[in-house]
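Note that one protein chain of the assembly has been removed; the remaining protein chains are unaltered in position.
Our next item is subunit A:
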C-alpha cells in the first residue's frame, strides 16, 4: 500500500499572521512557517496504519516555497519514508486551481493507493483541494472524515454533515480528507530525527511536472483589494465584588442586548 500524505506549510496560527497590503500575498517574514496541525494529523493516520501493516509506504507531499525544507524534515522525522517538495517561483500566490493541478501532477507520478489530506487549511481556508484532486486524478473522494478505517482495497469512515452523520466508503485508489477529531501527530524522537537526514527528499519544479503557471485556458482567482482592519480595543474591565452579575445585566439591558 502506498499512501501519499499532503501537508501544507502555513504561518503559525500562534503568531501574528500578516498579508502584504501591496501584493496581497502572505507575508512570510511576519510569522514562523510550520506544518499545518491538520497535516500532522493526516500523517499520524498514515503512520499508525504503517505501524500495523508492514510494507506500507508513506510519502509526504508539499507545495511550498524553497525555505520549507526544514519543516518537511520534521515530517520525515515523524516517520514518513520519503518526501516530495514542489517549489517554483511560478507558484507564488498560486490559487486553488493551480495548486490542485500541480499537486495532482506530482501524485500522478506515483502509483498511489490512498491520498490523505486535511479537511481545511488554517491560512487559505478553501477546503477544496481534496475534492479537486479527486476530480483531476479520476478517483472517489471521501472528505471530512472524523474516523477512518483503511483495509485492503477500501477506505471507510464517518462523515459528519449539517444534518447528521454519514458512513461512507470508497474503493482504492481514493482521496480522503480528515477532521481534527483524529489524533494529533506524534513527536519525532531522536532516532527519527537522525534517520530523517538520510531519507529521500525530491524537489520538483513546474517544468518537471509539465505544468504551466499561467495557462490561458484556465481562469484564475485574483485578489483585487486588501485592507487591514484596525485591531480591537479593550473596553471596561471590572472585578467582581459580589455584584458583577447585576452590573453585567445592566450593561446588556442598556445596550439592548437582553
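Annotations for the structure displayed:
Just so we're on the same page, contacts are C-beta pairs under 8 Å (C-beta built on N, C-alpha and C of every residue); 3 or more make two chains touch, one makes a residue touch a chain; residues count from 1.
Keep in mind that, in the parts below, contacts and distances are computed from a predicted model.
Of "Iron ABC transporter permease", "Electron transfer flavoprotein subunit alpha/FixB family protein", "ABC-2 type transport system ATP-binding protein" or "Xanthine dehydrogenase family protein subunit M", only "Electron transfer flavoprotein subunit alpha/FixB family protein" is the UniProt protein name of the chain excluded from the display. Shown as candidates are A:33, A:110, A:168 or A:209; the residue that touches the absent chain is A:168.
Summary of contacts with the chain left out: across A:33, A:110, A:131 or A:193, the touching residue is A:131. On the side of subunit A, the interface with the absent chain consists of residues 13-14, 17-19, 24, 38, 95-97, 100-101, 119-120, 122-136, 138-144, 146, 156, 159-171, 174, 179-181, 217-229, 231-232, 234-240, 242-249, 251-253, 255, 257-258, using the contact rule stated above.
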